[in-house]
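All protein chains but one are shown in place.
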Amino acid sequence: MTAAVPLRARLRRAHSTTQTGARRREGIIAVGMAAPAVLLLFVFVVIPIGLAFVLAFTSARLVSPTPARFVGLRNFAMLAEDPVFLRSVLNTFVFAAVVVPLQAGVALGLALLINARFRGTDFFRTVYFIPVVTSMVVVSIVWTLLYQKDGLLNRVIEAVTFGQVEGPDWLNDPSTSLAAIVFMSVWQGAGFHMIIWLAGLQTIPADLYEAASIDGVSRWTRFRYVTWPGLRATRTFVLITITIAAFSLFTQVNVMTQGGPLDSTTTVVYQAVRSGYQQQQTAYASAISLVFFVLVLIVSLVQRYLTREKD
Amino acid sequence: MNARTRRLARASLAVITATAALTGCATGGGGSGGQGGALKLWTHNAGNAAEYAVVEKIVNDFNASQSTYKVEIEAFPQGAYNDAVVASASSKKLPCILDVDGPNVPNWAWGGYLAPLEISDGEVPVADQLPSTVGKYQDKVYAFGFYDVALTMFARKSVLDENGIRIPTADQPWTRAEFTAALTALKATGKFEHPLEMGTGGSGEWWPYAYSPQLQSFGGDLVDRTTYKTADGTLNGPEALDWAKWFRSLVTDGYMAQKSGASPNDDFLNGKSAIEWDGSWDAAKNVEKLGDDLVILPPVDFGKGPKIGGASWQWAMSANCSEPDGARAYLEFSRKTKYFTEYAKATGTIPATDAAAAQIPGYEPGGRYEPLVRAARDFAVVRPVTPAYPFIASVFEKAAKDVVAGADPDSALDEAVKQIDANLKMNDFYAG
Partner (left out) sequence: MSTRSSQSRATSGPPTAWRRLPVHAVRVVLALFFAFPVVFMLVSSFKPDQQIFGDLSGPRAFLPVGDLSLTNYTAVFERVPALRFLLNSLAISATTVVLGIVVNSLAAFALSRMRWPGRKLLLTLIIATLIVPFETFALPLVWWVNELPWLELNGFGLTLTEGWLDTYRVQVLPFVAHGFSIFLFHQYFQSIPKELDEAALIDGAGWFGIYRRIVMPLSGPAIATVAILTFLPAWNSYLWPLMVVQQEELRPVMVGIQYFFQLNPSWGEIMAYSSMITVPVLALFLAFQRSFINSIASSGVKG
């Protein structure tokens, strides 16, 4: 940043020189501007990730009297035979596949609901945003209490159905536990994406809506042909942010279920943390992270390919 | 628009100034280890004022008693303590003196974190201590504790009497059949959501601490303690299988919750359960709330006698301490009966020596809490003395949770054995 001032001065002086000279200077200044971020990312993200990936090929432990040694692909061979790891990959993908459309949809619904001029817009916006600003640890603790067999959620279900339906033991039943975590995750995250959608909605030129209302089309048609195409860029943004957050699902699981019951909520990041910290198997945890990285990279590339094709 | 940018810049400047001021307050004393007579001491007691006060008192007494060394306390919250220690060890920043949870002693000793305690006894001989309060690995003492905790069953006398259930004693604990009969009778009253509160909502070390003693009472164990080279036959033998089926049956018969609520002790006090399997740390609170109606019961004998887990927090010195003499001096100094007494008084735990127990109301022979002292002395089994313990504990926790949730006990225990054996083999059986 400090280098930019003399560079700017130089650029001024160079204003009348040739086009290529200006280009070269533009390049130098650009590199200077990008440098702080790139340097920080390199030191605090790229290097440690590199270190973690190298560890995946060693015998490194969290606590050990002997230095780590190179063990080739041993950790990956173990990984391939680890049923819990395979289950956590499956769970992670299921979670992402459900949460991405669901959270995006709920958030869009909320945005449409309050994208109107009425008294109390600010109030509702803030209330819908409350879960976002509440720490995930706190939120997870509260939801654990609500999800208990005799907890409030089941009491509500009982009351609404006049005692006809007895709610399940949400977090302790393998058939409902992941769904319960999906539900609270969407609840927690929807408010943020509601705001992103809201922003997108308001970039749609008003005259398009005017034209639509002159034609007297239905609400759905208006949404389908005016609103939805107008949100193309916002869609990509929402998709990417939810996908990344969904794949790194950890805190809720760690607080609420610790992967159980019967591995129904275990996730890749949860397994990496459990192996690396509790079980002190640093190298094995690194192998999990490396495989995870490759998997998510593939998904992002596919996602990018698909969204690009539609354009 | 420009005004906004300016506002932002002003705000940033204010923030940075504030940060600098805060940093100024907190710099200095950053180096750990002991330089120039200062010794760092770490404890897991942040947020636990009662126990912290005793640590502070001993440190103050020690600092006042001599002028060569000055011990400085840094307290961490319990749930974060192990991660903080391991992270510091990886960057060679361990303090000279630190406390350690008993079952972790072999792991930290093996990993080179701890130095053997070559200390003289101080005022209290080590031989006088409850065996579970001395942390040993490979015949060397690495740590000692001032207290232990005990597992016990709490119940209301009135409830047991009403249902014609015999009140067991340490000499004549409940048998498995009696226990089942008691649960059946309590369940039949319909007054309790679950007659038995086992604390199944907990996680982490609670699982091996609370449930492996029951496994041991059935005749199984976490690992074969004669060789520490396999868990085959001990964690998945017929006795262990019997335990696993029994454990699951508590859920299927409706005696116990598959996962307890967030506060099992409050649930017990609120009358949601009749018998609570819990630690001695809740004894004082229960006595206060229930008075004479509270009974403190010994654990059930499932065949091999009643068992509870032994070993709580203990004190040790780090291997890379630059002032080992100072650390030893402090640890020796702390071995006074009055400190043993004060720890137990402050924390409601079981004092590690009889001399201390005699001075604490309720813990003396015939006292209100004597059953806890008895249990700690006669029924305590330390968790497997191996550096593999953290791994074994984590695997056991998952296996036991799976069993309670309805996994096939056979395959759950076999999978656990497979993982433990693979880990032992991969680490050359933790020879090193």
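By written order: A and B. Residues from 1 in each chain.
The rule is simple: contacts are C-beta pairs under 8 Å (C-beta built on N, C-alpha and C of every residue); 3 or more make two chains touch, one makes a residue touch a chain.
Because the structure is a prediction, the values reported are computed rather than measured.
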Residue of B:153, B:269, B:294 or B:311 touching the missing chain in the full complex: B:269
Option from A:171, A:196, A:242 or A:256 whose C-beta touches the chain left out: A:196
Residues of chain B (touch criterion as defined above) contacting the omitted chain: 1-2, 4-5, 8, 11-12, 15-16, 18-19, 22-23, 25-26, 29-30, 32, 46-49, 74-75, 77-80, 83-84, 87-88, 90-91, 93, 261-263, 265-267, 269-270, 279, 281-282, 285
Hidden partner chain, residues of chain A it touches: 1, 4-5, 7-9, 11-12, 15, 23, 26-27, 29-31, 33-34, 36-41, 43-49, 51-52, 55, 62, 110, 112-118, 122-139, 141-143, 145-146, 148, 150-152, 155, 187, 191, 195-196, 198-206, 209-210, 213, 232-234, 236-237, 240-241, 244, 247-248, 250, 269, 272-273, 276, 282, 285-286, 288-289, 292-293, 296-297, 300
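The rule is simple: only the chains that are shown with their structure count from here on.
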Centre distance in Å when chain A and chain B are each reduced to the mean of their C-alpha atoms: 37
Residues of chain A that touch chain B when the two form their complex: 59, 61-66, 78, 83, 141, 144-145, 148-150, 169, 171-172, 174, 258-263, 274, 277-281
Contacting residues of chain B [partner chain A, same complex]: 83, 86, 89-90, 107-108, 110-113, 193, 203-204, 257-259, 261-262, 387, 390-391, 394-395, 398, 401-402, 405-407, 415, 422-423, 426-427, 432
